[in-house]
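The complex appears here minus one protein chain, its other protein chains still in place.
Labels run A and B following the written order; every chain starts at residue 1.
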Amino acid sequence: MTAETVNKIEPETAQTAPADVPLLKINHLTKEFKLKTGVPFQKPLTLHAVTDVSLELRAGETLGVIGESGCGKSTLGRTITMLHKATSGSVEFNGVNIFNLQGQDLVKVRRDIQMVFQDPFSSLDPRKTCGQLIAEPLIVHKLMPDQREREKYILSLMHEVGLDIQHVNRYPHEFSGGQRQRINVARALALSPKIIVCDEPVSALDVSIQAQVLNLFNRLQEEHHISYLFISHDLAVIKHVSDRIAIMYLGYVVELCEAAQIYSEPLHPYTKALLSAIPPESPFEKKERIVLEGEIPSPVGDRVGCPLAGRCPYCQDRCKQEMPTLKDHGNNHEVACFLYE
Amino acid sequence: MSDLQKNKTQQASPHEPLLSVKDLQTHFYTATGIAKAVDGVSFDVDAGKTLGIVGESGSGKSVTANSIIRLLPPRTGKIVGGSIRFDGKDVLAMSQKELVSLRGSDIAMIFQDPMTSLDPVFKVGHQMVEMICAHQDISKDEAKKLAISALERVGISDPVKRMNSYPYELSGGMCQRVIIAMAVCSKPKFIIADEPTTALDVTVQARVLELLKELQRDTNTLILLITHNLGVVWEMCDDVMVMYAGKTVEKAETRELYAEPMHPYTWGLLDSIPRLSDESKGLLRTIPGVPPDLRLTGTCCNFCNRCIYAQEICHKEVPPLIEVKPNHFVACHLQNGERTLVRESGDVK
Partner (left out) sequence: MTQQTDAKLTSVNAVKDANDVSTETAAILGATGAADRLGSEYDEELLRKERKANSAWSKLRRNKTAMVGLVIVVIMVSLAVFAPFLTTYDYKAIDPIASYLPPRIPVIEDLGIFDGTEIKKGPEGTSTVVNPYVQKNRTDEYHIFGTDKIGRDLFSRMLYGARISLIVAFGGTIVAGAIGVILGLIAGYFGGAVDSVIMRIMDGMLSFPFILLAIILMTVLGSGLFNVILAIGIGNVPNFARVVRGEVYIVKSQEYCNAARIIGVSNIRMLFTHILPNAISPLIVYATLGIAGAIISEAALSFLGLGITEPTPSWGQILYSGKDVMNGHPYIATISGLFILITVLGFNLLGDGIRDVLDPKMKK
């Protein structure tokens, strides 16, 4: 019920179209999950995973999405890649709503939007060799029917992502986490996608390996002009890879800004709290903590007002009644908070 | 039993640190060879201090901690050398019975996944009361009161209600706080925190770390903090030990290590983390390659094949851990003078 009312508020804030047409345009995307209560004849509860998210991803750009667990960032990525069916809203790729596509058109769009998963251990089929895994997208899309050409291409992909070509016949469990993530990247890269959704791709890796993979992402972007939707909970990583950053809290995007701005001038109280919670960068640094009261509220059930209202030190009466919308605060810095209105 | 009493009466001498580990060697016997998971690690920690152990997965940091409380997988894992003294007692000579009482009362453990430390079929309160009653001679009602006040202390709202919750009803951060609350109740002398905040969100992590610090201040606890997150080390630790492939590569006071790291691996570790204050989109400095197979280590410097400063000697001899400055130990063949030289030149890699 509430989700609908929130939906009705939103269309007024249609953003001014940027000069260049965005590659991917997410319009008022909402994803709700129905939870069965287990009690017969009782209405299922609604989990609001992503609520009314509107974002744009430009060609060759990295859009970082950050938030704590349960904020809906992964669900956002999975809805865009059509692993989940959106409850409402649309995603336009090159001006076409991909949720309406069927048959061959859908298959074509799938080629352009690829994904790299968080867990390098479970995201590769354990019974396929490295070569078979990278070959699969090519076989599925019937690209490169010639086997020798395909093999050559696979090896060049392996080389490109920094895998030893001699390991083409190894199974995933014979690689380390970092190497497996490289296989994942090679697999995504095989279809020459325009967009790669990276769902916490370095969270499971050790720092030295993490740096290698982040550099790889950066290099591939420069060489192939790929756009990334980069999802992570690590603010330093997000800031390092992104051009722009969206901060999510409980399914809402609460702030959207240039990467540098998030550190220099965070606006939303939640962003400020998040920044202050990050461990120091040196033992000499002393941090002032902004503590948010209580726990993150449950995303299940109906809700009214700003999701942060119960924990925010600046909470006003208005915050408990209605949800602020994302508004430009100058310098392409958008924030959803009544403090700045 | 007489041993136990003897141990208890025997007081730690004034100069003896609370925890002293000497040349610890823990090996794992696998079907395809012996993995030297911990290969000669030594450190001393005093009460009220925090020692951080940093390293990548497989560096032996968790195995070191588990060796101290002798929680190794039976049959495959074995402590093959060295000594561990805690509170004046030889841990390696203890019987199973003594170990159990040691783990419950004097030593508390906090693991990465809080769910594994709580039994999913019992209510939180029940588990806490049971734990308190097992190690302290008080009635159930008193234990309950103690548990509630402990939960209150770790910042859990409505502790009476939470006592009646099952672990799955709590979030990861809350579970971790319940475990810390249990530790608060038993007033341990020594807390082993193995990646205590890795599974938690940053805002929750900040709160959990704050709690640990508070607990340490109040009861003069020794904390052994194992983590891969250097930020956590900067915030929490008095001393740091950097481990790589089962060996200590560098050991120093935290500020000293940050200001003047000496081992090439430490340099790589410090440089490969993206920083919030840096410009974005640049290339990060990386450590090329991957850690070695632990079944093959021990004949040369374990880091030599990933080290850009490696010389001939690095491929032939294991570097000893040398105290190059007071309280700053490094295991590297680079000489002091060379070190500053290559470090500066290495920056423009």
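What we mean here is this: a contact is a pair of C-beta atoms (placed from the backbone, for glycine too) under 8 Å apart; a residue touches a chain by one contact, two chains touch by 3 or more.
Computed from a predicted structure; not experimentally measured.
*Asks:* In the full complex, which of B:Asp23, B:Asp158, B:Asp293 or B:Glu323 touches the chain missing from this view?
*Replies:* B:Asp293
*Asks:* Can you work out which residue in A:Asn27, A:Thr79, A:Gln181 or A:Gln212 touches the chain that's missing from view?
*Replies:* Once the missing chain is taken into account, the touching residue is A:Gln212.
*Asks:* Among A:Ser156, A:Ser192 or A:Ser298, which one touches the chain that has been omitted from the display?
*Replies:* Only one listed residue reaches the unshown chain, and that is A:Ser156.
*Asks:* Among the options A:Val21, A:Leu35, A:Val107 or A:Val300, which residue touches the chain absent from this view?
*Replies:* For the chain that is not drawn, the touching residue is A:Val107.
*Asks:* Taking the full complex into account, what residues of subunit B touch the chain not shown?
*Replies:* 31-33, 283, 286, 288-293, 295-297, 300, 302, 304-306, 315
*Asks:* Can you list, in ascending order, the subunit A residues touching the missing chain?
*Replies:* 78, 81-83, 107, 110-111, 113-115, 117, 119, 122-127, 136-137, 140-141, 151-152, 155-156, 159, 162, 164-168, 170, 174-176, 179, 184, 187, 191, 212, 215-216, 219
As a working rule, only the chains that are shown with their structure count from here on.
*Asks:* Sort out for me which residues of subunit B touch subunit A in the complex.
*Replies:* Residues of subunit B touching subunit A: 56-57, 157, 171-174, 201-207, 209-210, 228-235, 254-255, 258, 268-269, 272-288, 290.
*Asks:* Could you please specify the touching residues of subunit A with respect to subunit B in the complex?
*Replies:* 68-69, 176-179, 206-212, 214-215, 218, 233, 235-237, 239-243, 259-260, 263, 273-285, 287, 289, 291-292, 294-296
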